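A single protein chain has been omitted from the complex, and every remaining protein chain is retained in its original position.
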Amino acid sequence: MWTFFHKLGSPRYFYDLSGRVLPWLGLATAVLLLIGLYWGLVVAPPDYQQGDSYRIMYIHVPSAWMSLFVYMVMAGAAVISLVWKMKLSEVVAANCAPLGASFTAAALVTGMLWGKPMWGTYWVWDARLTSELLLLFLYLGVIGLRNAIEDPRTRARASGVLTLVGVVNIPIIHYSVIWWNTLHQGPTISKFSKPSVDPTMLWPLLIMVVAFMLYFAVVLLMRARCEVLARERNTAWVRQLAAQA
Amino acid sequence: MNKLPVDTRRDAPGLEVRGLACTRNERRLFADLNFSLSAGDALLIDGPNGSGKTSLLRLLCGLGLMDAGKICWRGHDVDDYRAEYLADVAYVGHANGIKLDLTARENLQFARALGHTGSASTATEALAEVGLAGFADAPCGKLSTGQRRRVALARLFVLEACLWLLDEPLTALDACAVLRFEALLRAHLDNGGLLILTTHRPVDLGRHEVKRIRLSA
Partner (left out) sequence: MNQITMATAYIMLLRRDMILAYRNRAEFANPPLFFVLVVSLLPLGIGPDSALLAKVAPGLVWVVALLATLLSLDSIFRSDFEDGALELLLVSPQPIAVLVLAKITAHWLVAGLPLLVFALPLSLMLYLPISALPVLIATLVLGTPVLSLLGAIGVALTVGLRRGGMLLALLVLPLYVPVLIFATSAVQAAATGLPVSGQLAIMSAMLILALILAPLTAAAALRISLN
């Protein structure tokens, strides 16, 4: 196991391995997305309260889940790059930020689209949506800091520190916002919390969550591969690849 | 911050650098740099602008990140015993590091409080060494460039350090001040101190062994 991680530190090994794994991951993603979307949007029965408009949950919930999951991956990569100085984890952390921001934005937009038929307004200061908004700001902060620093090593370390500061703050922010929300709106049930769902609705949801995770893995690997090539452009194996292409 | 098991100040002062490498903005400045200094030695770092002289000096201070290599002071790795190492180091960089709103005396008093020991020279004594005895209570904003540089150099005397790291100390000094400061450098080496400096102009260090490193762009 440790030798695997050790080998993974070599950019060339990572490039080869990911090249072999990527087509299968891509296939699995496409298949699961299709199944999940068809099942959720077409096959699953309409909700007795919300009718068909609940179906946006099949995009909203996985996006929200991923927005938090990607931040955790980014934080883990930040720890590895700060402590063990592994270049690959720097690459992973760098590419998680825009992906995570996109998932957060998707969760916000789908949340707003869901809000219109349910609440009558596009935006509600619901605890979950507000937390997602603040998470988006945290992501934008990491992206902004990365853009502002020129030296690559400083950039990786500074954004690593910022990511870890964010990770400590996410639970604090999350619980503050929940507390703030119950204080001002009373104990209303948040419609965005995981609905207690019928199995016919739950299965497509789970499939969509897995599909989103695979999608994230595919895009992350593709971006990481590009960045690895760019970073290692002066080495022999990259030159060889370029000559072959 | 680790506490050494024995008093490191009893180990002989000596700097050893092995395999130092540094990259800045994706440009490799130098690699596999090796040198060692013992008491009374001086090292002159030479090279065109942008060749990495300042980066090398800053690495020796613990500022900046090295790609590879090891710095040992009194036989111990500097990474493990940072505070003990810095207690023996006095650094004067390109910028003076003095506050223009404070007087020369105040600047040095505060610099002294950031050092290691309370038994170093006082601010007044330090200013006398660099020939600014009458200017102790002048706000540094009112001093000339050369005088400000001398206040910055006076820091060396309020810190009881055996390793002096100086980045182009003689720029902005007039001929008379240069001679005076060279005498101070020689005195430091006579007392068993170590000296590393970057410079564009020749420096007269008398009979002491002067090693040189030339960095290329």
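The first chain written gets the first letter, and so on, giving A and B; residue counts start at 1 in each chain.
As a working rule, a contact is a pair of C-beta atoms (placed from the backbone, for glycine too) under 8 Å apart; a residue touches a chain by one contact, two chains touch by 3 or more.
Remember, predicted model here, so these are calculated numbers, not experimental data.
With respect to the full assembly, the chain omitted from this view is in touch with A, B. When the whole complex is considered, the residue among B:L29, B:A42 or B:L86 that touches the unshown chain is B:L86.
Between the chain not shown and the residues B:L44, B:C61 or B:A136, the one that touches is B:C61.
In the full complex, subunit A touches the omitted chain through residues 134, 137-138, 140-141, 144-145, 148-149, 151, 153-154, 157-158, 161-162, 165-166, 168-169, 172-173, 176-177, 179-180, 183.
Where subunit B meets the chain that is not shown, the touching residues are 1, 61-65, 83-84, 86-87, 89, 91, 93-102, 106, 109-111, 113-119, 155.
The definition used in the following text is that only the chains that are shown with their structure count from here on.
With centres taken as mean Cα positions, subunit B sits 48 Å from subunit A. Of all residues in subunit A, only 150-153, 157 touch subunit B in the complex they form.
Within the complex formed with subunit A, the subunit B residues making contact are 23-26, 65.
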